[in-house]
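Just one protein chain is left out here, and the rest sit where they should.
Chain IDs A and B follow the sequence of writing; residue 1 opens each chain.
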Amino acid sequence: MAFVKKQVTETVSEDERKQNRDCADLLVGLADANATTRRWAARDLVDCPGSATALVERLKIESEPSVREVILTSLTKLGDPSAIVGLVECLRSEDAALRNEVVEAMKQLPDDVAPIMQALLNDADPDVRIFTVNVLESLCHPDVEAWLIEVIDHDAHVNVCATAVDLLGEVGTQAAAAALTRLKARFGDDPYIQFAADLALKRINED
Amino acid sequence: MKRILIIDDAATVRMYHRNILESIGYTVEEAMNGIEALEKALQEPFDLYIVDVNMPKLDGYGFLSQLRSEEIPQNPAIMVSTEAAIHDQTAAFRAGANCYLVKPVRPVQLLTHVRLLLGEESK
Partner (left out) sequence: MKTDAKMTQIDITDGDFEKFREYFYRKTGISFESSKRYFVDKRLVERIEATNSETFRSYFTMLRFQASGEELQLLTNLMTVNETYFVREEYQFQCLINSMLPEIIKRKTDQKPIRIWCIPSSSGEEPYSVVMYLLERWAGINQWDVEIISSDIDTGILQKARAGRYSARSVQYLPSHWLTKYFTKTGDDYQICQNLREAVEFTRVNLSEPADTRPYRNFDVIFCRNLLIYFDDVSRKAAAETFFDALNPGGFLCLGHSESMSRISSLYKVRKFPEAIVYQKSLEAK
């Protein structure tokens, strides 16, 4: 036996991957029983403007991880308003894995999610607020530090504040120093907040 | 000395736990999500895992279920989460956690559980 060469690569004969399919077919493929068909449909829908809503609806019920991952990549590449609305909806899902996947996707869309960040930071659900602070990490927005200061000054939930302090340790400037000190006083008996705020303050004061 | 793996995407949290554990002589390594943790655990299994729930790529539940399906020594894991809801605790134990702590974790609380799980109550 030996090394062989064929005409470059396999031809794609399987019907799961028809070329030049139109968007309507792809939307049907998104609900196919075969996971590979769904995965390919989700990937090709990136070229179909307006498909974000259908992708989000599928995402909510899709159980095959490889299809979910491709749907999220396509939503990230689409990045249109309905993609954003859909991602935010999924942030409230009961499915922890989905929430984490959505945070990652939102981080890839910093400019598109920036306008809704403030509203999400005031969401009634502390988990949504924590996820929103996670998303802020990727945002190059002039107000990020001000939003974080607002969080550590006013958010009642210790874990939301803890997440914000973690990020201030990376992006914080002198402007955050007073708020960090106030936070230490507000959660005076919490050793983690003391540790994280001290670390952020140390870094800020070195600058 | 016992080796402990801290798995958390927040750098400050990893540092906080590291300081507590190193202060009494444990050897500590870090991973920032479940996949990196699996890579490290498969290279050389740890004596104990401290696992955050929410992480990118592979979360705490996913990490534990995969760890528990590997043919390596099945050492204890503490799951650490911001959520205190009962259903999260059930999910943690179902995934293979031996203990569930709610953040923020106090040093004494962490050390108590670590010693207990490592069978070192008297340390």
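Following the convention adopted for this analysis, contacts are C-beta pairs under 8 Å (C-beta built on N, C-alpha and C of every residue); 3 or more make two chains touch, one makes a residue touch a chain.
In this text the structure is predicted, and so the values were computed from the model without any measurement.
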{"item": "Absent-chain contact - pick from B:Asn33, B:Asn54, B:Asn75 or B:Asn98", "value": "B:Asn33"}
{"item": "Full-complex contact with the absent chain, from B:Ile24, B:Leu42 or B:Val108", "value": "B:Leu42"}
{"item": "Sole residue of A:Asp95, A:Asp125 or A:Glu170 that reaches the chain not shown, by the stated touch rule", "value": "A:Glu170"}
{"item": "Absent chain, residues of chain B that touch it", "value": "9, 11, 30-36, 38-39, 42-43, 57-58, 62, 66"}
{"item": "Positions on chain A contacted by the hidden chain, ascending", "value": "1-6, 8-12, 17, 34-36, 39-40, 43, 65-66, 69-70, 73, 76-77, 107-108, 140, 169-170, 173, 202-203, 206-207"}
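We adopt the following convention: only the chains that are shown with their structure count from here on.
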{"item": "Whole-Å separation of chain centres (CA-atom averages), chain A against chain B", "value": "24"}
{"item": "Chain A residues touching chain B - in the complex, by the definition given at the top", "value": "96-97, 99-100, 103-104, 126-127, 130-131, 158-159, 162-163, 165-166, 169-170, 190-193, 195-196, 199"}
{"item": "Chain B residues touching chain A - in the complex, by the definition given at the top", "value": "10-13, 15-16, 19, 53-57, 59, 61-62, 82-83, 88, 91, 103-107"}
